[in-house]
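Of the protein chains in this complex, all but one are displayed in their positions.
Chain IDs A, B and C follow the sequence of writing; residue 1 opens each chain.
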Amino acid sequence: MTPGPAADSWIERASSAEEATARGAAGTSALPEPHEVIAGLRATSAARDSVSMLSPEGVFEPHPDFPIDVTPELVKGLYRDMCLVRRFDREGNALQRQGQLGIWVPLLGQEAAQIGAGRALEPQDMAFPSYREHGIAWCRGVDPVDLLGIFRGIDFGTWNPAEKRFHNYTIVIGNQVLNAVGYAMGQRFDGVLGDEATAEATMCFFGDGATSQGDVHEGMVFGAAFNAPVVFYCQNNQWAISEPVEKQTRVPLFKRAAAYGIPGIRVDGNDVLACLAVSRWAMNECRTGNGPVMIEAFTYRMDAHTTSDDPTRYRLADETEAWKLLDPIERVKAFLARSGMADAAFFDQVQAEADELAARFRKHCVDLQTPGPERIFSNVYAESTQQLRDQEADFAAYLDGFADDGAVGGHK
Amino acid sequence: MTPGPAADSWIERASSAEEATARGAAGTSALPEPHEVIAGLRATSAARDSVSMLSPEGVFEPHPDFPIDVTPELVKGLYRDMCLVRRFDREGNALQRQGQLGIWVPLLGQEAAQIGAGRALEPQDMAFPSYREHGIAWCRGVDPVDLLGIFRGIDFGTWNPAEKRFHNYTIVIGNQVLNAVGYAMGQRFDGVLGDEATAEATMCFFGDGATSQGDVHEGMVFGAAFNAPVVFYCQNNQWAISEPVEKQTRVPLFKRAAAYGIPGIRVDGNDVLACLAVSRWAMNECRTGNGPVMIEAFTYRMDAHTTSDDPTRYRLADETEAWKLLDPIERVKAFLARSGMADAAFFDQVQAEADELAARFRKHCVDLQTPGPERIFSNVYAESTQQLRDQEADFAAYLDGFADDGAVGGHK
Amino acid sequence: MSATTLTLAKALNTALRDSMAENNKVLVMGEDVGKLGGVFRITDGLQKDFGEHRVMDTPLAESGIVGTAVGLALRGYRPVVEIQFDGFVFPGFDQIISQVAKVTYRSQGAWKMPMVIRIPFGGGIGAVEHHSESPESFFCHIAGLKVVACANASDGYHMLRQAIACDDPVVFFEPKRRYWQKGEVETATAPTDTFRTVLRRAGTDCTVVSYGPSMAPVLAAGEAAATEGRSLELFDLRSLSPLDLDPIVESVRHTGHLVVVSEAPRETSITSEISARVTELAFHSLQAPVIRVAGFDTPYPPSRLEEMFLPSLDRVLEAVDRSLAY
Partner (left out) sequence: MSATTLTLAKALNTALRDSMAENNKVLVMGEDVGKLGGVFRITDGLQKDFGEHRVMDTPLAESGIVGTAVGLALRGYRPVVEIQFDGFVFPGFDQIISQVAKVTYRSQGAWKMPMVIRIPFGGGIGAVEHHSESPESFFCHIAGLKVVACANASDGYHMLRQAIACDDPVVFFEPKRRYWQKGEVETATAPTDTFRTVLRRAGTDCTVVSYGPSMAPVLAAGEAAATEGRSLELFDLRSLSPLDLDPIVESVRHTGHLVVVSEAPRETSITSEISARVTELAFHSLQAPVIRVAGFDTPYPPSRLEEMFLPSLDRVLEAVDRSLAY
């Protein structure tokens, strides 16, 4: 009927129409129908065109296009990363339940997608997270405790984004994609691309829902227009709060890349080795001047959107149960054990480390002090203004009025 | 290296890299290099995957996928449309030069792209123009004189957009695409899709530069998500003011469609029969519930961006000369003459009609009266406010103060 | 039917439900408004009862939501758009200012734009960045929009009904930290014009005007002041644009003092406009300049500091004292 790509799109439409109906029907009924869950599973276990290396059962099979040297150190390191990140993520949830945090944004289930990408970054690379990238923060050398202030309402994160080369968490969906592209344009202008080990690139993170935002589109348009060394790393965790990915797109998200003339790859986001290998390849493409590249990490949000969310209103436990079988950490543990790369002592030691981290995480949280009013007025500008200094002085004077009787003006 | 679509994209990148270099070189030099112009020509005469039926020499060859019944009435009608539209477009330019209009936005060169699309619309269909769609306005039954107030600064267009089913001109790039998708969603909700002759669909118009805007992306995302009966009709006239299309994209624009799971077709935008056949097909797809569809009409902006623009600063006359050989009207005239569908009398009569229209267009323009101050305050709201009525009354009183000495407060 | 006690959230939900039942052109659209019922549950149960075409979970894009709502309005629908949080309206700002606000003017009335844009706004819920902002002032500067804010359950119901019935675009601000506050709602009463300033407490010493979330500390200040022998006259604006200032000017003529309270940063804000206009209209009656109790000219601070940022009972009383002592 129509030329190549359009023909493609017919196929896409057909298949996604099915899915759409399956999912669509659910919109009207209180709970998803069984066949929907099955659809979900099918999508999962056989995500079309997906690059994978380590099966859910822990069987490793190299991928011709993405060679990776699977040493014990590497696998044990990745396993440790994922365990520690999951551990403090769970502690974050617990701290919120106990009223120590106002909210927590769990990454449960996305450990492989994040550690695989994060470990593909070199110190000189730059990363632009959304708000769920605790695993990337970990790989950038950000102390997890520096995340706590955000969720306790003390600050906006206390790591130094310039030094860690890990930008502040960005909450407005899509904004960081454009910021990352601009940073990568700067890397190109600085002439730091090439074959040297010091070559730089940028990776930015966003979700399946974010792909609908104009900023993500414009990011890809600008990235392609300026050959920016940036990897667009989309964690498709199947949900945007209560909206399944089918609400955002008819076609697999990695296919968006072709529209901008950049490579797009879908990887099993629960397979840390595949995520690492593909991310390394993508970052190298960018470092050597062949950017941008798009990666869709096909994974699943195992927990609620945030601690304020109630997923039982919109998705079946069965769906989550099915994904449990695809756990990103379990398969690595199985692989380590079966291959004899690691013994019980190693697993125990990681467990101990994790508990230690969790304890430090918790202690730091409860010890956090609320800053004084000066924080409200600080760093609004690099070069402050008289108007703001006056406002701060007026408010200080006002507070002094309560100094004697100790009361402080709290909103009623 | 990477799966299907990514592989595609490699090809795209390779080929468009060439083009990019060709074009890119020009960015630094004051004027385009000859090889660039050639590149431009190549792109033209052999726009990849382009649907065409009527050659620049006026030879008609049917297209298997887009059958069209080429009757004398049809071809003569299209010829007449294009001649009349071009004629008043030229008159618009002249009126601006003579100070009768503040600005004019010429469609010269895009007559086939617009008449082909416009004549594919049924009375019940809806159209959302940008600001250059004088040919679409013509097909919607809008009297060209109703466009004049926009460019003379008298009003924002005086046709009734609801009755003509032709929305107001939209100047903010991309906005109308989302508005069109919403309107088409409404058509779907109203249940007016189907096989009946009364079935409705919507067509929206935007340029090559507009494709970079977030709104156009979101329009395609929403259109696909809600199966909206909307045709995204992109007139790629090769330029966004001074920026060649290569600044916006690495790949042919119609390939954007695949990213949303909708068909995308490139048509020779200077071939009115191809534009008509493809547009009819696309609108029927939408009317029968298979929307959205994207069409890229590959054409050329023969004149300046607007009468305020000076294209000699950024493009070579040679490029324009080369496109002259592909004129959308000449080829139809040749076809009509060679096929004996029309005789000299017909051409003379169209010429006479055109001159008549131009004269009426000019007279209406110079006779246009500037409205009074009440126009400033009218229709700000459907339900006006006391605040605004007071403001209007105050201003009227202020003006009365000058009534005696006749002077009116004009800004210095 | 007699009055029932509802939370503000439930009152808004009921207003949506009643409007949708009454007119099948009324649509609800936004992020997570379907099965989830919205993150604040304002649209709870509506999709189940009215179907997926009338309560639409949209793709995640605010310009897309507002821009398609414009098209739906042109088609004859009356879309009620939910913006999930105040800080996320800005991707849709261009469509609001360039299309929503101008379509009627541009078409000389050939098109109407009956659209409601619901925005939960304000702080006080201990949220992260972008979830506690007060962007109403931006919209008050845009001709072609009507901007209102409700402060209690009864107004929540009746003002939303009126907004949906209005043939002009209405930006509807909901004080998110009051969603769970209960109030009497008489849904049967014939609708009167609720987009007008309303007297909340009569008084003689000083006039205090506010809206939305800050009405609570203002009403509390009225109580507290009374116990200290100062009589405050309190007004709830309800309509932020256009402003209904006559009752306030009247009041100032006898009190001679005016304090304006809002969470929005002070500079170039709704409080600036009220101060300027009332001073123009009651210059000789004012015994002190209009005093503004507002947010500071900073981004919204980390939430543990918001109690200091937000206008409080104490800050209102201190402002009243300053005005009276002027």
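The rule we apply is simple: a contact is a pair of C-beta atoms (placed from the backbone, for glycine too) under 8 Å apart; a residue touches a chain by one contact, two chains touch by 3 or more.
The structure presented is a predicted model; accordingly, all values stated were derived computationally and were not measured.
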item: Chains shown that the absent chain touches, full complex; value: A, B, C
item: Residue, one of A:Val70, A:Leu178 or A:Val245, that touches the chain absent here; value: A:Leu178
item: Absent-chain contact - pick from C:Asp18, C:Asp167, C:Asp205 or C:Glu267; value: C:Glu267
item: Contact residue for the chain not shown (choose from B:Glu133, B:Asp215, B:Glu285 or B:Asp327); value: B:Asp215
item: In subunit C, positions touching the absent partner; value: 63, 87, 90-91, 93-94, 97-98, 101-102, 105-106, 129-130, 137-138, 140-141, 143-144, 241-243, 264-265, 267-273, 275-277, 279-280, 283, 286, 288-292, 296-299, 326
item: Hidden partner chain, residues of subunit B it touches; value: 24, 27-28, 30, 102-103, 131, 149-156, 171-174, 209-210, 212-215, 240-243, 247-248, 308-309, 313-314, 370-371, 373, 375-377, 380, 387-388, 391, 395, 398-399, 401-402, 407-412
item: Touch residues of subunit A, complete complex, unshown partner; value: 155-158, 160-163, 167-168, 170, 172, 175, 177-187, 189-190, 214-215, 218-219, 221-222, 225-226, 378-383, 385-388
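As a convention for this text, only the chains that are shown with their structure count from here on.
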item: Distance from subunit B to subunit A - Cα centre to Cα centre, in angstrom; value: 41
item: Residue numbers of subunit C (touch at least two other chains); value: 58-59, 61, 63-64, 91
item: For subunit B, residues contacting two or more additional chains; value: 214-215, 218, 221, 225
